[in-house]
Structure formats: structure tokens, C-alpha cells
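One protein chain is absent from this view; the other protein chains keep their places.
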Amino acid sequence: MLKCKINGQDVEVAEGSSIIEAFKATGQDIAHYCWHPGLSVAGVCRLCMVEIEGNPRLQIACNTQVQEGMVINNNSDKIKDAVKWGLDFHLINHPLDCPICAQAGECQLQIQYMKFGQYDPEMAERKVKKRKVVDLGPKIVLDTERCILCSRCVRFTDEVSKTNELGIFNRGDHSEIGTVDDRPLDNPYSVNTVDICPVGALTSREFRFQQRVWYLKNETTVCNGCSTGCSTKVYFNEEGMWRVKPDHNDDVNGYWMCDEGRGTPRFVNKDSRLLSAWNGQKDEGQDLEAGAAAKAVGQTLKKVVAEQGSDKVAFVVTGQYTDQENRAFLSLAKDLGVKVYHWVNNPEKMDEFDGLLIRGDKNPNTYGLKEAMKEVGVGSPWSELESSVSDLEYVVVAGPENHFAYSDLTDKVDLFSKANHQVWFVAGDHDVLRAASNKVSLIPTKTYVEKDGTYKNFEGREQRIRRVMTLVPGALSLTEASKLMSGQELLVDGNVSESYRKTNFFSSNERGYL
Amino acid sequence: MEVKILSEHYHKDDFQGLTGYKANGGYEMLKKAFTMKPQEIIDLVKAAGLRGRGGAGFPTGVKWGFLPDNGEPRYLLCNADEGEPGTFKDREMMERAPHQLVEGMIISAFAIGSKKSYIYIRGEYDDSINSCRQAIKEAYDAGLLGKNIMGSGFDHDMDVYCGAGAYICGEETGMISSLEGKKGQPKLKPPFPAVQGYLGKPTIVNNVETLASVIYILRDGVDAYRKYGTEKSPGTKLFSVSGNVVKPGNYEVPLGYPLKDLIFDLCGGLKPGRKLKAVIPGGSSAPILTAEEAMVATLDYENLAQHGSMLGSGAVMVIDDSNCMVDLLGVTLHFYHHESCGQCTPCREGTGWLDKIVHSILDGKGRLQDIDLMDEVAGHMMGRTICALSDAAAMPTLSFLKKFRDEFEFYVREGRSKVKGQAHAQM
Amino acid sequence: MSLVKKPSFKASWYLIGIFKGMGITFSNMIRNLVKKAGNDKISLAMKTYNYPEEKYEYGPRFKGNHVLTVKKDGSIRCTACMLCATNCPAQCIKITAAESDDNTVEKYPISYEIDILRCVFCGYCEEACPVDAIRMGPEWQTAALNGSDFSYDIKHLAYRAQLKGGIVSRVDEEERHKAGI
Partner (left out) sequence: MFQLSPAGIDFVKTELNRYETKRSAILPCLYKVQEENGGWVSPEAVNHLADVMDIPAAHINEVLYFYTMYNKKPVGRLHVQVCATISCAMNGARELAKHICDKYQVKEGEISDDGMVTVTKVECLGSCGTAPMMQIGNAYYENLTKESAIEVIEDLKKKSTNQ
């Protein structure tokens, strides 16, 4: 471990780490654009200047290794002047696009300008004009005029996604980011370039003008898109969830996340959700209160098991629920003595893996479910259900949250409609369910951002998710539903998770720091 | 008067071919080198105090000493990019005496133990490329290259690599990036090329003239070599004189030769009726000398540094009183704006900004505070980037503004040049 | 422990306070009736405006109803940058942005609503706007029949009859692009 002094504070740093890593370790503030912990060092923005005792010239922090006993400071006037001019050089050809730029509010140029700039623009000559609003495919929009050529996105496509799509063409101040012949930038990790772009050059087409970033609050949680379990940051406000960004987690996903995982708002937001319970058949039925519906189902199940025997009822589970929910649901099935079947959505692609983050198994908690089924001692082969479904009275299904991964939803509904009744605990509102031929009752469940619990990813690593917001007030989590079905009453637990404490809307919102 | 060592046999026509070169003592030094141990040659070069002729003037022996002996393959690269405006000395050597370069490179490669070397020639020099390729083919046929050269057990391959038009590829690491098939953008230093250069392996980059001088250090020995030049800058150097002189061209004079004699004796002075106004002594990136300074300056690293300029690549550009300094600065800054590789922000935007300011002055739209702004912008470009191009753009600007400020202020106030009849030709 | 003081004798007589107040009111009333406004010495009387024939002229900086300015070609000048909505203390501006297919415009508001009942006419939105898209005009007599008329949309804010086709914004895009800034 090397000892050095940063702005008067003693710091212990590992061997061979650069000065900027030492700054990040101590949480000291240093201006930088082109350095990113997950990428190689480019050393081109020349903003992370530091003064080292015994060295007359200013050194860049990202490429200078820490030596024993180095005295480093970056808050002297010389540095402030250097950063001010470094920023000035970035801004002279930068277009005045802040009103129409999606990055406004979390743009590093704005942040550094407020800290180091605050000067009147000195350049009176004409700015260099470059191509704006370049269409780079379905996910990314490029604006080469705003680009500050820090080459983060180029290094990303070279080192992380290894697709070598982006490059810097031309030379000098006419250089432009782009793909060859404006080919779409379309690899499964392309939206990561939008996160690491410090300015508004690369914007994601999905989030582009939906919401201003200072209206959004963010919380860290775990993505439920597939079994990798990447740590993510969810951006939300009263109207719903707007976007998902990766959060740094060295053990699982480093600094990156796949584009599929960013699609979770599509099944979480209110417009695609089941808002209240429903009982009925072939599209006719009436809405119910979720709690009451769950209790009613509980009583009828007990009655059916008592009169016609436990083989008249079947439980179906999916890997979409947290460990706590699985245990509650499975122990309820055990008490009733009914058989439990595990619905695997895409058996042939289960153990696919693309080498970085995307896995074939699109359920966040398959590992946890298998563990719980072994622990509780339930679980029977799927073929048994297929053969015995027609003489079943009740099929209770803990349906999928992320119905995009469950393409076989329709034919499973047809299978279950052979039984007399089918009960679905599901988050999304699907017409195919309401149109089923037998009697159907739907009960809304919470999605992964509305409940506490833990997932176990593909290697069994337990990761906690937290209640971030409440989108559908009436929805139940599976634990609550199981408690109601087993006859107990739902007690309102006192400890609201403190992350949701009502704070001042603007001041609590931390600007997006890279 | 001239001391011709490198350019002794230039005038002979057959000196370009192998037979003509051998007839004038060619490849004798290679035989002698194989009798010595590599470290002996390095010590010889260090004792002779040979300094890099490309522009930085870094002692060659010391540079060769930086090579780490970790068993990795070493590369020797000859920097024949010669992009510095005003310089054309390497071109003449490669066209007239390619074997001199090849022999110098083989000796140097033997000294540093490198098995592969490249000559990186700029794409525009078509004749030099062909003559060097021809010389290398002749050397291969004569057993002077390839396996077990002249029975010494040392094998070495050499190849020519053409650039494609970028001044930045004259910079050491820029050239290495270009050789690796990438954009010629300089690499971050540290690690320096001697430790991690071409493909991450230890690499030595030397100028054409430096490598050729090694032969004559071996031939004449250290004291005969040090007879010419001053104590700190020994030996002779090729100077490319251009601009408003009667006889522009390459002249080989010992270092420490008075600049006045070079211009007025060897080059025949200025055109009739013209007076000397300024001299750029070391290529476009060297700060400018006023006429008075040029009269007293001598051509070596230390004296020119005292006058606030630098020897650089030895390209002397003589400027007489018919030229407008604002216009000249405009041309220089346009060159740097066009050639900046665009990697580091201060240089990419700074060169563009300086170019635009000087051209708004030339178009008569200049403001008085523009001059101080240029001063400040150039000041903040110095020492802020990966390579020295931003310093090379800033230093002439600062020196032009310091020594010819009246012309700039006149131009801003009057909207025209102080020099009569100098209409600003549109760029 | 509360600090209630025993009321003084004078204060316990409520009538004294009432008579003093009524006295001031009547003295002003008589003065207005007797003295006509506008004679030479500084008149203390209030000028009476016979509204609606005679209306009070407010100063140029009067902050009345909002106006959304337009560009030269009549399209709305606002770029939906949400600064006014953020700066508004009463949070009564609701904007939804959309992408325009004209690349030089890029972003414009599909809907721009001001709930005028909540608005406190402080003018913060006018100050926050970077492109002079919203101004507070001189109008102040704005009556309406039912509550929903008080939430003004783009059509009312920018193209209502009184504006005669829309007021052109000072900060215009074309000059800025031509000047290369």
C-alpha cells in the first residue's frame, strides 16, 4: 500500500493505482471527462490536472501513477485557472443547446461550469458546425456538434462490447464521432454509451424528451430482467418509472448493464398494469378489491380441498418472485397438501450466456425458487400437470411480472382453461387472461420496484431489492396474498422502509454524477 | 564555410547505387562495427555527444541507454516524416545517399540489438520512397541485410513504411501509432517508447541525419568528430535555408556557426533592395528572432535557447521586410489548425481558436483585446497536452506577439497591413 | 404557561377603536366628494376611474396574463425546456415535450398548460425562460364561466384573438444559427 497526501489529507492507495483513483478512493472532488473507471485511460480531456510537489509542470491525474510520499493538491489557484481554461476550450465550439438537450441537468459541462467556469464567453468567432440529430438506429440519437471527443464511447465499443462500431473520423476540431456510413449502433449494450457520455452527444431515443432529469429521483435496486442480477439505479417520480441505469457493482456487472434490462418500465408503469382484482369469464366479470379477492380464493380453496381432496387443486410457480414470497406461497401449498409445478418459460435457452451480462434464463430468482422448493419439499414434474389439468377444479398460478420474457403465456392460459377455475396472481393486465374460456380470477401483484425482498442470481448470490415507489396501491405481494389466503389478517407493519421518506422534491435529488 | 561530412559525396551521381557508395568507403564502418561489441558503440556515441537531429536535440547515446534488457524484441524506427515546415534536409539525403542511411541504421540496430527496423517516410516523398526501397533491395541482394550479415551472426530485417500526409506523424509516438495502422495520434507518455513503443515493445526512434552521423563517429573517432561544433553541441548539422534568400538549399555547417554568415555568405544574402526583418531559425515551431537577434545568434542549441528560440530541425526561414508578420502568423496558425490531430482538447480547440482570431484580424474585424486574448489562449495551451504540437503552435504565436506587437495593433486599428502593398491574399 | 396580560382599561372599551376607524373612513369620503382631483396643490383625493369606459393604465412592467411568443414563421417559440415549470413557485405549469421532425427545432411542446387559478403572477417563469418564449402581458381582466376554462393551453396562450396571430419572440433561432453562435 502506498502512502500519499492529497489536498493535505493522508491517503493509503494500492500499488500501481493512478492519482485519480486515489482521489476517487478518498471521495475528493476532481474534474474529469475522458477517464472512466471501467474503461482504459485516454488522457485527452486534460481536465484532471494536479500539482505534484517537486514537479514544475501540471500532471494529468488519470495517467500518473502514485509514488510513495507524493504530495498532491488540486485546489490551488493554478489548478483552478487550468481547469477553467480546459473547460473554456471544451465550450468554445459547443452549441448553445441546453434548452433542447436531454442531458441538461446532469451534463458534466454544466456541472463543471458552475464550479470552475462562471465566466463570460470570450470567443467572438464562428463555432464549428457539425451534423446534428444523426439517426444511429432504434436506440441511439447522435449529435456530433455537442460531442467533446472524450472517446469514452469509442473505447466502450472497442473494449466492452467489442463490436468496434464507433470511431472518431476527420482530424482536428472537425473530428466527429460516428459509425461507418451512419450504420445503426445496435449491439445489445449500446445504451451504455448514453450513460457514459458526459454530454448530450449520445441520447437514448426511448428517454429522449420524456422527462427532465431534475424531476426524477433515483434509488438503487436489482434488475429483474434476467438471472444475472445486475445492480441498477431506477429513476422515477409520481407519474411512474422513466429509466434504468447501471449501478457500480464489481462482483456482478461492473459498470455496465444490457439494453433489455432498461426495458423494465414497459411492464412496471401504470398503463400496462392490472389495477384491481377481477372475477369473471370470457371478458365479462366485475372488479374486486385485491385483498377481498385473495381471501375469497383462500376460503374456496380450503373448501375444495376439504370436500374433493387435494389433487383437485394445483399451484403453478415461476422464478419471478423473491425468496420470501416463494417460501410463503410454497408453505401455503404444503399446508393445503396440493401439488406445485414450476413453469419454466424458455427451457431450451436456459443456460445461454453471451459472455458479458445477458443470460438465457430471463427469471431473476430461478435459483432461489429451486432452493425454496427443495427446502419446503414440494414440486412435481410439469408433465403430470399437463395430463391431469382437465379434471382439476382450481389452478392457482403465480404469474410472471415480466411478460415480455414469457412468450408462451397464451398457450399456458389455454392449457389452464381446461380446468374449472384458474386464479392468476399477475402484475400485467393481459386481455388473453380475461378472454379465457373457464372462470378466471385475477389478482394484481406488485412489481420488483414496489416490494422488499431478495433475489438469488444464477450463482446463488443473494441481492436485496427495496420498495422504491408505489404505482398500483391495491396490488399485493405474494407473501401478503398467501397470508390472506391462509386466513390471517394483514397487519400494517410500522416500519415504512426509510428510503421512501417524503423529502423535498428538488433538494434531495442528487445530480447524476458519473 | 561549409564542412561536408554527411553531404560529401552528394554531387556524385553513382553515389545513390550500392557500387558507387561502396567505391567511396561505403559499408567499411559496418565491418568495423561487427568487430566491436554493441555496448562499445553505444559508449562511443555517448562520448561523441551526438544529439538528435530531428528537433528535440536529445542526446542519442542516452536515449539508447533507456532500453530495458528484459529480453523483449526491440525495434529501431527511422523518423523520415520531415513534416516541419522549412525542413527538406532528409529528403535530399534519402534521394542522393540512401545507402548512407541504411548503413547507419544497420550499425545502430547492431548497437541496440534490434532485429527489425522500419524507415517511416512521409507519403508525399515519392522519390525518396523508391530510392530507399531500391537501396534496401540492393542491400538484401548483397547480403548486407537478412540472415547472418557479412558472417557476423547478426541478422536484421529492414522495411520502408509510407505515411499518408500528417504532420503529427513526425512526433515519436504519433509515428508509432501510424506504423501500427492506426490514426497517427500520439500515445500517452509515460510509458516512453524506449520502454513500451511499437506494439508495446521497446522502440528507439531516431532521425535520418542522426542515424547517418553514427557512421562518421565510428570512422573519425570521438575527438575528430568533436573538433567541429561547440562543447555542448558537437559535430556538424545540415541546415535547410529557405524564404527570401538568393540561394536557398541545404548547407552542412558545424554547430555554433554564426547565423549571419549562413544567410549572407553561403546563401548569397537577400534579394536586392530588401532588408532582413526576422529569421525563424529552427522550423515553424521555433520562436522567431528579430533581425538584430539574428545578427548575433549562432546556430547551436544553447545560444539559440538564450535568444528565446530553439535549433529544432535546423530549418532557417529568412523573412525580409516585404512580408507582413500578421499574414505570416496567419499562415503558420492555419498550418497548425489543419495538422492538429484533435485528440487533446486544449490543442484541438486552441489551434482552431487562434487561427480564427488571427484571420478575423486579417479580415479587418479584429478587436484590440484580441491580441491579449491570443496571448492568453497560447499561454494556456503550453504544456497542457500529450505531445508538443500545442506548444509548437503556441510558441510562435507568443514570440510573434512579443516581438512584432506594433504590426498587430496597426492591423487592428487600420484594418490593413503596416507593410505597404501587402494585400492580404485570401487563404 | 401562557402570557395573557390583563387587558388595559382603554383596550377593554371596544368602541374607542371602532370610532377611530370610522372617523378616518368618513373624513376621506368627504374629502373625495368635496375636492376634485387634479387642482394645483397636491390633492389628497383619490382619482375615480369610471370603469369600463375609462381604464387604469398600468406600467410596461405590469405582470398580467401570460403570452407564449412565436417565431417569425408562426410556430411556437417555446422549446419545452421546463425551466419555467421548475422555477414556478406555485408549480402551475405542466408541459409535455415531443420530438419535432425539423432537425433545426428538435424539441417543442405538444401541450403547455398554465393553471391560472394557482398562478400568483410572480413573473418567475418570464425570468427563467432562456429564449423569451413566455411573457406576462398587459391583460388582466380575465373572467370565465366554469373552472376548466382557467387552465390555459397553447391555443389560448399563444394564438388567442387579442394577440392577433401571436407576438414574435425577440430571441430568434435563424439569426443565432446564421451568426454561428
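All chains are identified by letter, namely A, B and C, in their written order; residue positions are counted from 1 within each chain.
In this text, a contact is a pair of C-beta atoms (placed from the backbone, for glycine too) under 8 Å apart; a residue touches a chain by one contact, two chains touch by 3 or more.
Computed from a predicted structure; not experimentally measured.
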{"item": "For the chain not depicted, the shown chains it touches", "value": "A, B"}
{"item": "Touching the absent chain when the full complex is considered, from A:38, A:167, A:240 or A:360", "value": "A:167"}
{"item": "Full-complex contact with the absent chain, from B:25, B:68, B:123 or B:364", "value": "B:123"}
{"item": "Of B:100, B:178 or B:417, the one touching the omitted chain in the full complex", "value": "B:178"}
{"item": "Per the touch definition above, residue among B:26, B:61, B:83 or B:234 touching the missing chain", "value": "B:83"}
{"item": "Identified contact with the non-displayed chain, of B:60, B:173, B:250 or B:390", "value": "B:250"}
{"item": "Residue of B:60, B:173 or B:332 touching the missing chain in the full complex", "value": "B:332"}
{"item": "Touching residues (missing chain, whole complex) on chain B", "value": "82-88, 91, 116, 122-127, 159, 161-167, 178-184, 198-199, 240-244, 248-250, 280, 284, 315, 317, 319, 323, 327-328, 331-332, 335, 338-339, 341, 425-427"}
{"item": "Touching residues (missing chain, whole complex) on chain A", "value": "157, 164-171, 179-181"}
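In this text, only the chains that are shown with their structure count from here on.
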{"item": "Innermost chain, where centres are averages of C-alpha coordinates", "value": "A"}
{"item": "From chain C, the most remote chain by mean C-alpha position", "value": "B"}
{"item": "Result of counting contacting C-beta pairs for A-C and A-B, higher pair", "value": "A-B"}
{"item": "Separation of chain B from chain C, taking each centre as the mean of its C-alpha atoms, in whole Å", "value": "71"}
{"item": "Separation of mean Cα positions, chain B and chain A [Å, integer]", "value": "55"}
{"item": "Between chain A and chain C, centroid-to-centroid distance (C-alpha), Å", "value": "44"}
{"item": "Junction residues of chain C - those touching two or more other chains", "value": "none"}
{"item": "Where chain A touches two or more other chains at once, by residue number", "value": "125-126"}
{"item": "Interface residues, chain A side, partner chain B - complex", "value": "41-47, 49, 57-58, 63, 81-82, 85-86, 88-90, 92-93, 122-126, 128, 148-149, 168, 170-175"}
{"item": "Parts of chain B lying in touch with chain A, wherever the complex brings them together", "value": "166, 183, 188, 190, 337-346, 348-353, 356-357, 360, 367, 373, 380, 383-386"}
{"item": "Residue ranges of chain C touching chain A (in the complex, touch as defined)", "value": "79-83, 86, 97-99, 103, 105-107, 130-131, 176, 179-181"}
